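So the structure is just underneath, and the comments pick up after that.
Rest of the complex left out; these chains stay put.
Chains here go by letter, A, B and C, matching the order in which they are written, and residues are numbered from 1 within each.
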Amino acid sequence: MAPNKPGAASGNGRWHTNLTLNEPNRILIRGYPLDEMMGRVSFGEAIYLLLTGELPGLSIGRLIEAMLVSFIDHGATPPSTLVARNAATTGSSLRGAVAAGVLGFGRHHGGDILACRQVLDDGLTLVRGGASISDAGTTLAGRLVETNEIPPPGFGHRFHTRDPRATRLLQLAHELEVDHEYSQLIRSLEHALARHPALSDRSLPVNVDGAIAAICGDLGLSPQVADALLIISRVPGLAAHALEEQQRESPMRAINPNAHAYDGPSERRLPERRK
Amino acid sequence: MAPNKPGAASGNGRWHTNLTLNEPNRILIRGYPLDEMMGRVSFGEAIYLLLTGELPGLSIGRLIEAMLVSFIDHGATPPSTLVARNAATTGSSLRGAVAAGVLGFGRHHGGDILACRQVLDDGLTLVRGGASISDAGTTLAGRLVETNEIPPPGFGHRFHTRDPRATRLLQLAHELEVDHEYSQLIRSLEHALARHPALSDRSLPVNVDGAIAAICGDLGLSPQVADALLIISRVPGLAAHALEEQQRESPMRAINPNAHAYDGPSERRLPERRK
Amino acid sequence: MAPNKPGAASGNGRWHTNLTLNEPNRILIRGYPLDEMMGRVSFGEAIYLLLTGELPGLSIGRLIEAMLVSFIDHGATPPSTLVARNAATTGSSLRGAVAAGVLGFGRHHGGDILACRQVLDDGLTLVRGGASISDAGTTLAGRLVETNEIPPPGFGHRFHTRDPRATRLLQLAHELEVDHEYSQLIRSLEHALARHPALSDRSLPVNVDGAIAAICGDLGLSPQVADALLIISRVPGLAAHALEEQQRESPMRAINPNAHAYDGPSERRLPERRK
């Protein structure tokens, strides 16, 4: 237990928050009145404001919404979802099931964001030292193979050979012209891994963690903020699975992840106005 | 421990989810391809889709975003935020601090939604039996005083005499013409409480929990879905406070909720394009 | 959100704890120096002291240890254990997996304690009104069948027809002469359920939750303390399963509860000195 060192920001015990002012009848979120935001600022934009201190512009706002949508759910089989469902089957509260599900994101599952950013930062160090993006990607791939960090954080997937979420995010970043060195580097690393002789039998596409890590890097968001976006994004999925478990299934059932199927709507297209 | 009764939906162990299809290279959320949604559907709209099965129309979508924004954070003093900050000051992971914060919503704090819906449902039972909205409100107020459920769930606040979030939500619902019997009843109950002789010294305005409970009722959303929206909404706030605690303060500090102040931006207006 | 009413015990913000004194170089647990307790007081006895304020006598101490041992683990299939294992397989911290597992105890699983005590308290109300223990049991059984609370809290089990933990606890309480009206009533209710014509095809023995609820009643422990004993008891089991999952299995595996078996030591007898 570390001795308590008073923080510089907390002289004589007084401390501060720059997030939210809360006083009788008035709530400011980073300076903007909350009631004025309501109906004019979307939830995705408010999340960005709260985490960074400023509202996003149109392009970045659209990318933030896309990132938040990308991780919203991944079906009934991820261990985190099974955590939430197993809690729900015992009749736990929704809060209990959701909190438990949030805890089901260890370093092998959603923990890639921080590690992937570290790898990309190492690559950008090479770039600032004069290497091209292409060469930096090749060097990184070599190191990862050497240290046996395969699959590298941000790459590969249990079953997607091309993660549709990553593909779409990087495409959207490109369309919106907010993809810069991090996104370029991660594409470069993806190509270098695909070309590496030691990995010729492996499929290691960029996955959604990697795409989010890269795009957040290009948006100037810290790895911690990127990590927060992942958690925020998945909470609706955890809640939805917990509720479905309690509404459709009997309590205290044995949940076999290998014995389930999707019985929701067939594939359908978005309404015209959204295209 | 209840004996295990196989669910009707789970013949011979096989079970189903109608939320998300997840197969190699293809993810459908309630039938819509996730990668198509990204960049075209906002996070708020995707949350509604996941929880209800359909995308919202424009008005309802705007109201959903407003509800999600309304509960996004409430400053550093709610006990749930202090739970997250106290976890964060020990150096916990972001997931740990957020999960802990979610658990800091007991029946006195965010648990009002379910109870408030119950009260409103009781009132609507009177209405369907022939009572006017106004008389139902008066009857409910009388019962709540009698059973000493004061403050009633959905009403009153530790320090707001007029909860700006509730005011704005009910106004927006009215503007968008989606306020119906639940919203009318909660306003009626608010007036009846204000008129009740036994409560002349109390300020019991509708609070944000009550407004959300009522509006969700008018939107045909179950109390459980309303409850989920609250949790989903507050997770960004919990994450932001945990991150601020770890970035600005020393570890293992004694967090005194009475000794803090806001040092964020002064009140400012939203950019023109959003008005 | 309920208005904040200052507690009578907290005049001008000052509050108290009667559990533990913690000052430089001195720690008292309910008055006893912690370092003196160490090596002289068992963990089970210290738990009882912390929760009730006094050290247990020899008989009660033995019963407390037995209750704590009775719920320590129940194998890999309870949903709470699967919660912990699913969190562990993602590489979560031990704290995360254990906390998640604790949340996997909803009202159908370990939540029986509080409900069972309620039923028994209802029965003892009848007894204090003049009914015999036997008649009270019969009346309770009738009510539970009528309101379809079958299985009643504290009775029945997913697969034990005679819960060995409940049998042993009630026997030990009898040997130690600490079984009184609660234990007598629960046995009476067990017999009444067995005799009830509507339940002739059901096996509804007292289960461990019921035995603990009854014995705690006879020991004068509140339902909340009984509930605490359950949680405290199961935490070692959750930790052990999380550790085994991380030590023996690959990360991110699909955990099928129907596809496991025990491969630990065969049944063996306790060493001589313990008999």
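Convention: a residue touches a chain if its C-beta (ideal position, glycine included) is under 8 Å from a C-beta of that chain, and two chains touch if they have at least 3 such contacts.
Computed from a prediction, not measured in an experiment: that's the story for all the values here.
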- Item | Complete-assembly copy number [criterion: all chains share one sequence; 3 shown] | 4
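Criterion: only the chains that are shown with their structure count from here on.
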- Query: Copies chain A and chain C touch; is their interface built from the same residue numbers (over half shared) or different ones?
  - Reply: same
- Query: So what's the Cα centroid distance for chain A and chain B, whole Å?
  - Reply: 23
- Here the gap between chain B and chain C, centre to centre from mean Cα coordinates and rounded to Å, is 34
- Item | CA centroid of chain A to CA centroid of chain C, Å | 39
- Residues in chain C with touches to at least two other chains are numbered 93, 96, 99, 103, 108-110, 158, 258
- Quick one: in the complex, what on chain C touches chain A? 77, 79-80, 82-83, 86-93, 96-97, 99-100, 103-111, 158, 251-252, 254-259
- Which of the residues in chain A end up touching chain B in this complex? 1-7, 9-10, 13-44, 46-47, 50-51, 53, 55, 62-63, 65-66, 68-70, 72-77, 94-96, 98-100, 102-103, 105, 159-165, 167-169, 172, 224-225, 227-228, 231-233, 235-237, 239-241, 243-244, 246, 248-256, 259-271, 274-275
- Message: Under the stated contact criterion, what part of chain B meets chain C in this complex?
- Response: 1-4, 13, 93, 95-96, 99, 103, 108-110, 112, 151, 156-158, 207, 209, 258
